[in-house]
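A quick write-up on the structure given underneath.
Every protein chain but one is kept in place in this view of the complex.
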Amino acid sequence: MNGFPFTYETEVRFRDLDAMRHVNNATFVTYLESARLGWWLDVTRRDGLEALDLILARTEIDYRAPAFFGEAVRVGVRCVSVRRSSFALEMRVEEGASGRLLAEARKVCVYYDFKAQRSQPIPAPIRALLVAQNPGLAKE
Amino acid sequence: MNGFPFTYETEVRFRDLDAMRHVNNATFVTYLESARLGWWLDVTRRDGLEALDLILARTEIDYRAPAFFGEAVRVGVRCVSVRRSSFALEMRVEEGASGRLLAEARKVCVYYDFKAQRSQPIPAPIRALLVAQNPGLAKE
Amino acid sequence: MNGFPFTYETEVRFRDLDAMRHVNNATFVTYLESARLGWWLDVTRRDGLEALDLILARTEIDYRAPAFFGEAVRVGVRCVSVRRSSFALEMRVEEGASGRLLAEARKVCVYYDFKAQRSQPIPAPIRALLVAQNPGLAKE
Partner (left out) sequence: MNGFPFTYETEVRFRDLDAMRHVNNATFVTYLESARLGWWLDVTRRDGLEALDLILARTEIDYRAPAFFGEAVRVGVRCVSVRRSSFALEMRVEEGASGRLLAEARKVCVYYDFKAQRSQPIPAPIRALLVAQNPGLAKE
């Protein structure tokens, strides 16, 4: 997806729909979650649940069009800013076959120590990987 | 809940947790959905799925603290602005027993004609009920 | 509920419905899960996720009638047999207000050591609590 270094794709499951017969608004947030975690494992070159040392501080999502049964969903992810222990993502959700825009989102994620139950500074090697993916982040 | 004319309460189900052993971020959005729909049926004095003639245009949610198994969740809802065919809600999510702040959210909802698949103007009687609940809206 | 020493109640959330506008078949299984775990904590007088040292080996569910938006669900749980490291439950799901039968289910649960990733014998004190709730189990 143009402008997004990572994309995640999934099918619309029947269970993703709600009684209005379109994909439920909270299910979009589940798609964003899978995309965000997939992006994180990809950019940090790690895998497994233990590597998901992130929590979510904020989500903004603008719903642009409904998605339906039989469709697929593609989510683009890009990191747009990095701070000491957090970073921001922009995400675009399109229908898989047509590219129809479904939603746009922005997330703030916190690098988190689940044992200590608090945020922690992003280690230099991970910061370097984020910058390697988006050189514009180095200026911050 | 102080400042919120409508509150919705629910238990944390085991299935609401994710592998991080706290309530999943998308499940919070499901709690907001139940609260929003409950508020709508209450303020418009209607019931049933046919009365849910709303779609969601935007969600913003700030996660303040995790929620855990065995806890309950209480969501306060207030309408903070009304336009021709849409309105904005503010919502607060607290833990049920302690009142601990869990999340704060803001929604933009669109009054929607599902048959025609487009937004429609909020009818005067419904607008009057929204204003009856929050007289400050009349100024807009 | 007559014949069931433990009952669990929950509301039907909007998200529990599917595109057929009734409660989804897998959501019934989530109701059974909450009921089963609630029963287990109640009968063993424990609480918290660490006390959920069970896995599910088998589910049978007969769907008797649909459940709808605005309804509530009540699940009765009884233990009908106990073996060395497993036990069987019978469950009845009714609509909360009318008592209308929605589903009947039977589960086989295994007492499980999540660290060792294998079944373990049910300790004598827990077995005694199961029998205290249903004296008929002592004969096995």
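Letters A, B and C name the chains as they come in the text, with residue numbers starting at 1 for each one.
Heads up, the rule we're going with is that a contact is a pair of C-beta atoms (placed from the backbone, for glycine too) under 8 Å apart; a residue touches a chain by one contact, two chains touch by 3 or more.
Just so you know, these numbers come straight off a predicted model, no measurement behind them.
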Options C:30, C:44 or C:85, residue touching the unrepresented chain: C:30
Which listed residue (A:4, A:69 or A:114) would be found touching the missing chain in the intact complex? A:69
Name every residue on subunit C in touch with the hidden partner chain. 19-20, 24-27, 29-30, 33, 49, 52, 55-63, 66, 114
Could you list which residues of subunit A touch the chain missing from the display? 10-11, 13-15, 17, 21, 30, 33-34, 37, 47-49, 52, 69-70
Omitted-chain footprint on subunit B covers residues 14-15, 17-19, 21, 24, 26, 69
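Keep in mind that, in the parts below, only the chains that are shown with their structure count from here on.
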Geometric centre distance via CA averages, subunit C-subunit A, whole Å: 35
Numbers and ranges of subunit A residues touching at least 2 other chains: 19, 24, 26
